[in-house]
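Every protein chain but one is kept in place in this view of the complex.
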Amino acid sequence: MSKRNPEYDFKWCPGCGDFGVVRAVEMAIGRRAAERGESIEKTVIVAGIGCSGNLVHLQEGPQPFGIHGIHGRTLPIAYGIKAGRPDLNVLIAAGDGDFLSIGMEHIGPQAKRNLDVTAVVMDNGIYGLTKGQASPTTMLGVVTPTTPYGKLEDAINPLELYLTLGVSFVASGISTKPRELAGLIQQGMDHPGFAIVHVQSPCTTYNDTYEALKGNPEKGIEPGAFDIPADHDPADRSAAIALAGNKAIPIGLLYQRADSTPMQQRLTEARARTKVRTRSVDDLLTGLHI
Amino acid sequence: MSKRNPEYDFKWCPGCGDFGVVRAVEMAIGRRAAERGESIEKTVIVAGIGCSGNLVHLQEGPQPFGIHGIHGRTLPIAYGIKAGRPDLNVLIAAGDGDFLSIGMEHIGPQAKRNLDVTAVVMDNGIYGLTKGQASPTTMLGVVTPTTPYGKLEDAINPLELYLTLGVSFVASGISTKPRELAGLIQQGMDHPGFAIVHVQSPCTTYNDTYEALKGNPEKGIEPGAFDIPADHDPADRSAAIALAGNKAIPIGLLYQRADSTPMQQRLTEARARTKVRTRSVDDLLTGLHI
Amino acid sequence: MGSDLVVRFAGEGGQGQVTAAEGLAQAAAQVGYHVQTFATYPSQIEGGPTWAQTRVSTNTILTQGDQLDVLVALNRSAYETHIGELREGGVLIYNSKDFDEQLGGLSIGLDVDSLARATGNPRAANIIMIGAVAQLASMPADYFRQFIEARFRRGRANDDEIINGNIKALDVGFDAAAASGYRVNPLDPPPAIDRQRVLVKGNDFLSLGAIAAGLDIFIGYPISPATTILTFMEGNLNGEGKFVGQATSEIESIGAIVGAGYSGRKAMTSTAGPGLSLMGEGLGLAWMAEIPLVVCDVQRGGPATGLPTKTEQSDLLTALNPGHGDMRIPVIAPGSVEECWQAGIDAINWAERYQGPVILLTEMGVAERNEDVPRPDPSLVVAETRVVSDGSMGNKRYSGNGLAPFPVPGGPGAYVANASEHDEEGDTTHLPQVHVTQTERRFAKLKLLENGSYEAEHTESPIAIMPWGGSKGAARAAYQILRATGTELGWLYTMYLNPLPAALLEELRRKELVIVPELNYLGQFSGVLRGLGVNAHSITQYTGLPFKEQFLVERVREEIAARSGRLARV
Partner (left out) sequence: MGSDLVVRFAGEGGQGQVTAAEGLAQAAAQVGYHVQTFATYPSQIEGGPTWAQTRVSTNTILTQGDQLDVLVALNRSAYETHIGELREGGVLIYNSKDFDEQLGGLSIGLDVDSLARATGNPRAANIIMIGAVAQLASMPADYFRQFIEARFRRGRANDDEIINGNIKALDVGFDAAAASGYRVNPLDPPPAIDRQRVLVKGNDFLSLGAIAAGLDIFIGYPISPATTILTFMEGNLNGEGKFVGQATSEIESIGAIVGAGYSGRKAMTSTAGPGLSLMGEGLGLAWMAEIPLVVCDVQRGGPATGLPTKTEQSDLLTALNPGHGDMRIPVIAPGSVEECWQAGIDAINWAERYQGPVILLTEMGVAERNEDVPRPDPSLVVAETRVVSDGSMGNKRYSGNGLAPFPVPGGPGAYVANASEHDEEGDTTHLPQVHVTQTERRFAKLKLLENGSYEAEHTESPIAIMPWGGSKGAARAAYQILRATGTELGWLYTMYLNPLPAALLEELRRKELVIVPELNYLGQFSGVLRGLGVNAHSITQYTGLPFKEQFLVERVREEIAARSGRLARV
C-alpha cells in the first residue's frame, strides 16, 4: 500500500520467512519494470488468503495493482485477468495451504492452458494464519493441533506435482536468499507460459524450519535444501523430475520448457488458422431472420 | 435398481462403452461378494454425474447400495463413507469430466490418505451427458461445440497423474473387454488402499474411438491401446510411469504399492502408538470445573 | 380461437419430436404466423419421455398453449400420458407401427417410418408429420413448399433432389391427413409477413444482447440448460480483445470472470443452479471488491442435481443472496424470449453502472423455446461502460458514499481489490467505522439501478397479479381472461427483480393483495416481497413444467375469494 496505517497495518511475526519473499518480489517486479521501461502499474499481484497473501499489502515504493480475494482462488482470478488483458504481468502470491490444499484443483488446468503468469508459492509447511494446522506439505507424523496423533497423510511433493501437471517453468527458492529468489521470479515472469516459483519460507511461530533447511553439522542435522548443480539442464524434464524426487529440496531452476506456447498465443494462432470471421451482432441477427 | 420403470429408466445410446463397464462392475462385485460370503449390500457404489454415473441405477440382480450425488464429488463422499464405515466396500463410478475436471482436486488428498476405495473412471474423452464438449482427456486441437478452433489445452495423461499423486493401485481397462476389466476392478477392491481403474469407454454419439483404440491396419490406423506386457512388474513405480508415458494407452495393471497402509489402519496404529485415552463427556466436563 | 393452433409431438427421446416442432414453427414463421415452441425431455441422450409443442397463431403468443389441437403420439405411453390434453374436436396422429389398436375419437394411424423410407429419405418422418398437421389445420401447402425451398436451397449440387424428396414427404403427410377427412379449426391466413422479425431462442437472444452491450470475456462450464450460451459465445464472441473459454468448474468460472472484470473488461459466465451454488463465495468477492461482472443462471429444477432438463423458478433466493454475509445482488429476470435481448444488455450495463456483480436469472422454459420476435436494432443499443480512474484520486479506489472511478490495471490508481473489509486504497482493516461506512456505500450503489421500467395496468384495482420471469406469459393470458370475464384485477410486471423500480415498489406497497404466480414450492418471490412490506401471496407450481393459462385463471379466482389473512406456507 502507498500509505502506512499504523492502526491496522498487517504484520508478520519477527523472523517470518515472508519478509524475504516480499523483498524478492519487490526486487523482481521493480527491476523488470525498469528494464522494460514499463510502469509498475502494468503488474498485478493476485494474493491468496494466509499470512503469505498479505504480501500484496506490503509492497514498498511505487505500487503495483493487487487483488486479495478468497482462499485458494488465485489461479482462476489470474486466468481471468490474462483473458481480459494479456498485456498485464500477473504475479501470484499464495501459501502452501492456499495453493496446494483448497486451491490445488486449479494448477493442472492452468498448466494445460499454459497460462502466462508466475506463481510465487510461500511454503512454510503449515497453516500460519489459522494458527498452525497441518498443510499438504506438512510431513507424515508431525503433530499439530489438527493432527494430535501425528499427521496421517503423506506429504505432497510440490515440485514433482508441478512437473507432472505440465507446468512449463518450475523453480524452487528459499526466503533466506532474496536476491537469488528475485532472479528466479524475474525469470519466471519472462517465461512465456505458466511459471511456478516454490519458496521455502519458514514460519517462526508454528513451524520453524530454518535449521532443518540449513542443516546443523554440530547437531548432526543434514541440510534440508541444496543448490541445484550448475550442470543441470533445465530443458531436461526427466532430470528435473529426478531432482524433485530428492529427499532434500533442490534450490534453483528445475525446468523450463523450450517451446512454451502460452494460452493467448494458442488462441490467436488457432483463430488465424481456422480463419474465423468476426460477425457483428447485426449480421448474427440477420442470420436469424424469418 | 431392483424394479424396472420403462417410463423413466435411464438409457445409454446403442454401442456406448458404458454397457461393458456396468457388466464388469456387476461381475466384480458379485463374484467378490460370493468369494467372501458377503452380502452384496456391503458394497456401495458412489456415482458421479454424467452418462457414466448412471451405472449406479443399472445394476442387475441383487442390489448394492448407491449414492448418486453431485457433479465431481464422488471422492469426498467416499471418504466420508469409509470414515463412518470402514467395513463397507466402496466403489466409485465417474466420468472423465466428473473425475478429472471439476472433481480433480479430490484425487490427491485421497491418494495421500490412501483411502481404501476403488474408483472406476469411465473415460470417453468427452462430456457425454451435456452433449459433447471437450473434457480434460480430449486431445489438443479437437473440435467440439466448446472448442470451435480446436481444443487449446493440452490433454491430461490420467495414468501419469494418478501415479504422481501417489495413488497406490493404478490399472487401465477397456470397455470392450469386460471380463478383464472385472478382474482389474476386483483386484482394485482387494487392494488395501486407494485404487483407480481407468477405463477407455467410448461414446458412440460424441466421440467414437472404437476404431482409434483398436486400430485399423487397412486405413493405416495404429492401435491406440495395447496390452501391458506380461513381464511388467506392477511393484515397479518407475516402470509404471514409463508405461503411462507411452503414446498408446497401456491396458492392464500398471502399479500396485506393496506396503500399502490405508487410512483407517494409519489412524488405528497412530491411536495405539500414542496411547490415546478416550475421555467421556463427563470427564471432559469435570476438566472444565471452576 | 380459429386463429390458433397447438400441436404436440410426444414419444421417446430420439424420435425427432423437437426437430418436428421446430420445423413446424419455422415453416409457420416463414409464412408470417407468430410461433412459440416448447420442449421437455429427461436428462439423458437417448430415450425417456420427451415431447415438444408448437403453437402457431395470427396473434401475439403468450404461452405454449393449454390444450392441444393435434397430438402426434409416437408410442403408446405418449398416447396415454397426453391424450387427456387433446381438446374436444382435436385430432390424434399416432404411430401405427408402435400401437395400432382401434382408438376412439378423431385419430389417424400413420406408420411414419415406413412412409418416410418410401419417399427415399428415411429421415423425412418429421416432414411427413408436419405435412399432416398443416393439412389438418388447413394451412395451404404452398407455405410449406416455400419453407422447404428456403430451408434446403443451399447451393449444393443436389439441392433440387433434396428439396423434391422433402416436398414428396410433405405431400405424403398432406394426403394421409386429407384421406382421414378430419379437420381441426382452420387457421386464418397469416398476417402480412414482417421481415423485421427473427425466430430465436432465449439463450441465443440473451447472448446477442450481452454481445451488443460490449461483452468482452465469457468463461463458463457446461451445464443444462445453460450450455448453449457457452457454445453460442464460443462460436460468436470473437475478434480483437474477445476471449471465450471453457472452465474446468464453476468455481473456476466465477474466479475467472472476477479477474476479467477487475482487469477492466466486460465479463460474463453462465450456469444453472448447481453451478450458482458453487459461485457463492466468488460472488461475495465481486460484491465486496466491487467488480463488474454478470452471472447468467438458467434455472432448472432443484435442489442439488434436481431436474436438469425441467423448468422451475426456484433459484431466486440464491440469486439475491448467493453467499454468506450481507449482500443483495442485482437480479434481472426476462419474462419472455423477446425480453432476453434487453435483459442481456441491461445485465452488462448494470454491472458497469454500479460496479458490481449482476445475476441474469432466466429459466429452461425461456432459454430453450423459440419465439418470433421483432428484430432489434443493434445500432440503438446504449452500452454503458464504467468510468475509468484518471489517477487524480491517487491510490484510492473507493471514496465517499457511492461510486468512484474504476482504476484499470496498467493505468494509474494502483490499489488492492480486497475481499476482506478495507479502507479506500483496499488495505485490510477491521476498524468498526470502516466496516459501517463501506457496507453502507456498497448498498447505496444499488440506488443507481432503481429506475428500471415496469408494466402497470388497472392500477386502481386493490388487487394485482405480478408474475416474474417466464411465468409472465401464462399470467398475462390469465389476466386477460380474468379481466375479460369481469374480474377486477391490476397488472404489474418488471424484469428488474432487485432492486425493484422504486416507483413500482411504492405501487406494490399500496396494494391490498399482490398475487405472484411462480414455479417453485416456497413462493420465493412473494416471500421477498413480504420482506419488503408488500402483502404478496404466491400461486405456486412445482411440476417441472410451465403454468397453464386456465390453471392460473382458476387459482387467481380462488386467491381473490380467500384474500384475507394471507400467510406464507412455511
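Labels for the chains are A, B and C, by order of writing; each one numbers its residues from 1.
We adopt the following convention: a residue touches a chain if its C-beta (ideal position, glycine included) is under 8 Å from a C-beta of that chain, and two chains touch if they have at least 3 such contacts.
Everything numeric here is computed off the predicted structure, so don't read it as measured data.
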Contacts of the hidden chain among displayed chains: A, B, C
From C:419, C:475, C:495 or C:556, residue that would touch the chain that is not displayed: C:419
Hidden-chain contact residue, picked from the options C:146, C:305, C:385 or C:461: C:305
Sole contact to the chain not displayed, among C:166, C:263 or C:277: C:277
Positions on subunit C contacted by the hidden chain, ascending: 42-43, 49, 272-274, 276-278, 280-281, 284-285, 287-289, 297, 299, 301-310, 312, 314-315, 317-318, 321-328, 418-421, 428, 430-433, 435-436, 439-440, 443, 446, 499, 509, 520-522, 524, 527-528, 530-533, 542-545, 566-568, 570
Where the unshown chain meets subunit B, residue by residue: 1-3, 5, 7-10, 39-42, 44, 46-47, 54, 56-57, 62-70, 73, 75-85, 87-88, 105-106, 108-109, 267, 271, 276, 278-282, 284-285, 288-290
Contact set of subunit A toward the excluded chain (per top definition): 6-14, 49, 51, 54, 68-72, 101-102, 104, 127-131, 133-134, 136, 145-148, 205
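Note that only the chains that are shown with their structure count from here on.
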Centre distance in Å when subunit B and subunit C are each reduced to the mean of their C-alpha atoms: 37
Separation of mean Cα positions, subunit C and subunit A [Å, integer]: 42
Subunit C: positions in contact with at least two other chains: 248-249
Residues of subunit B whose C-beta touches two or more other chains: 101, 104, 136, 148
